[in-house]
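A protein chain is absent from this complex, but the other protein chains hold their places.
Our next item is chain A:
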Amino acid sequence: MQRWLSPLKVFRPLMTSLLTSLVALSLLGVAGTATAAATEAMAATPLTPTPEGFVDRPVVVLDWTLAETLTGLGVRAIGVGQVETYRSWVDQPELPTGTRDLGLRTQPNLEQLARLAPDDILISPMLASLTPRLSSIAPVTSIPLYTPDTDTWQTLVEATRQLGKMTHRESQAEQLIRASETYMAGVNAALHQQDAQNQQAQMPLLMVQFMDDRHVRVFGNNSLFQAVTERLGIANAWQGDTNAWGFATVSLEKLVTLKGRMVVVEPLPPGGREGLARNGLWQALPGVRENSGASAPLFLPPVWSFGALPSANRFAHMLAERLLTRPDTEITQGQTDGDH
């Protein structure tokens, strides 16, 4: 059951760390130019590209929203909570290879954390009850993210600035903020122009994520998605109450009376599109029922719905792609899969 601490066991990690530090050293020479290029590219295209050269910072991050922001700033943290699950739920921006898995976000492995000896532990206020245990390892910084009664976009911008400051990536942080805001404004203008040409206003959107075939999360006030649509100048059809993270879990029948275009953020419920075709309530939703070009449902690939600026950019980009580029006649329920 136990493997003893064999010489080989000691040797291998030693070699790996030696190798990685060599690689890191060689990268450091080009890091300046590489990241500059990366940030330039970031300014040019709205999607945060996977930066070529990450810089290492001795911090660990328990929260995914913070982790995606750091990655967007070109920072590689020592470790992130639940790395594998991050890959399936946040996905973009991808965590740099070599990021250590810390264990559960709510219960990171303390022994390992102590061994990693970070300079700083970044958490969101949700995990505040861990602070007493964590602070005996390293100073704990709690960065507010989704807080009720605050402007979500501003909070995310502030969080980006704060992270930039902590990791000495101030200029990259400003870059990311500016790029995001410029892009949103650009899409907003383009949408307005298109509306003027078509002499038809955008339908309000009804942004949902399926929980099962009967229940959805509908995103409204306080949510990342609404923060984006506000910037794009599109109304949200859901004006009901939402929780601190900006969603309400409702059964589908709650949406039947709302006039809006469905935006479904995948994953779909078991049964997928076929299941929806047999779903009487889904078929009764005004947007689905009329199924004309301007009201046909949009299906978007998964986006982390509690994300930060990188996720916001991704979401805006996917919306823009579908709302802007296609003539109305081509928009059907089928065209949904290809991710940008």
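By our rule, a residue touches a chain if its C-beta (ideal position, glycine included) is under 8 Å from a C-beta of that chain, and two chains touch if they have at least 3 such contacts; residues count from 1.
The definition used in the following text is that contacts and distances are computed from a predicted model.
Enquirer: Would you kindly match the missing chain to its UniProt protein name, picking from "Cation acetate symporter", "Fe(3+)-hydroxamate ABC transporter permease FhuB", "Phosphoenolpyruvate-protein phosphotransferase" or "ATP-binding cassette domain-containing protein"?
Expert: Result for the unshown chain: "Fe(3+)-hydroxamate ABC transporter permease FhuB".
Enquirer: So which of A:R76, A:R105, A:R169 or A:R314 would be touching the chain we can't see?
Expert: Of the candidates A:R76, A:R105, A:R169 or A:R314, A:R105 is in touch with the missing chain.
Enquirer: Going by the contact rule already stated, which one of A:A114, A:A196 or A:L324 would touch the omitted chain in the full complex?
Expert: A:A114
Enquirer: Using the touch rule from the top, list residues of chain A that touch the missing partner.
Expert: 2-5, 9-10, 13, 85, 88-89, 100-112, 114-115, 117, 125-133, 136, 142, 210-215, 217, 240-245, 247-254, 256-257, 269-272, 274-275, 277-282, 284, 286, 289-291, 306
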